[in-house]
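With one protein chain removed, the remaining protein chains of the complex are shown where they sit.
For subunit A:
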């Protein structure tokens, strides 16, 4: 049995004040490194990758970025999250020339070389849940967000 992924409260932040996406990405990548989830090369890979293959996902109500990097830079699978004080611009995944304002960042650290289907599907379910995202941005404390992520991202599909 695979144990659920751990969402660390040291890697979930609300009200982060960042001037641009690089600052936001560096902030989260640094936290993942300090907590031992990723190695020292992860941050650079995240920043480079975002330039070449942007991860902004345009939603109907909330745009979300899901930055990630190669599995061999990851020690333990987890997700770091930042709810920014104000949105910063990311490029859209399907159009590198299109800027979208993003307030919610989910940084994926995936150790498995073939991805982790269940967790990734949970992430996709999560980013489509506009009511929940609204609560996360408007209401929930960091502690509540950790609990929500822990529950939502570890659940079994169809359960």
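Just so we're on the same page, a residue touches a chain if its C-beta (ideal position, glycine included) is under 8 Å from a C-beta of that chain, and two chains touch if they have at least 3 such contacts; residues count from 1.
Note that contacts and distances are computed from a predicted model.
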Choices "Chemotaxis protein CheX", "Cbb3-type cytochrome oxidase assembly protein CcoS", "PTS sugar transporter subunit IIB" or "Radical SAM protein" - which one is the UniProt name of the chain not shown: "PTS sugar transporter subunit IIB"
Candidates A:24, A:38, A:81 or A:108 - the one touching the absent chain: A:108
Option from A:14, A:49 or A:135 whose C-beta touches the chain left out: A:49
Interface with the unshown chain - residue positions in subunit A: 49, 52-55, 57-60, 66, 68-71, 92-96, 108, 110, 112-117, 120-121, 123-124, 127-128
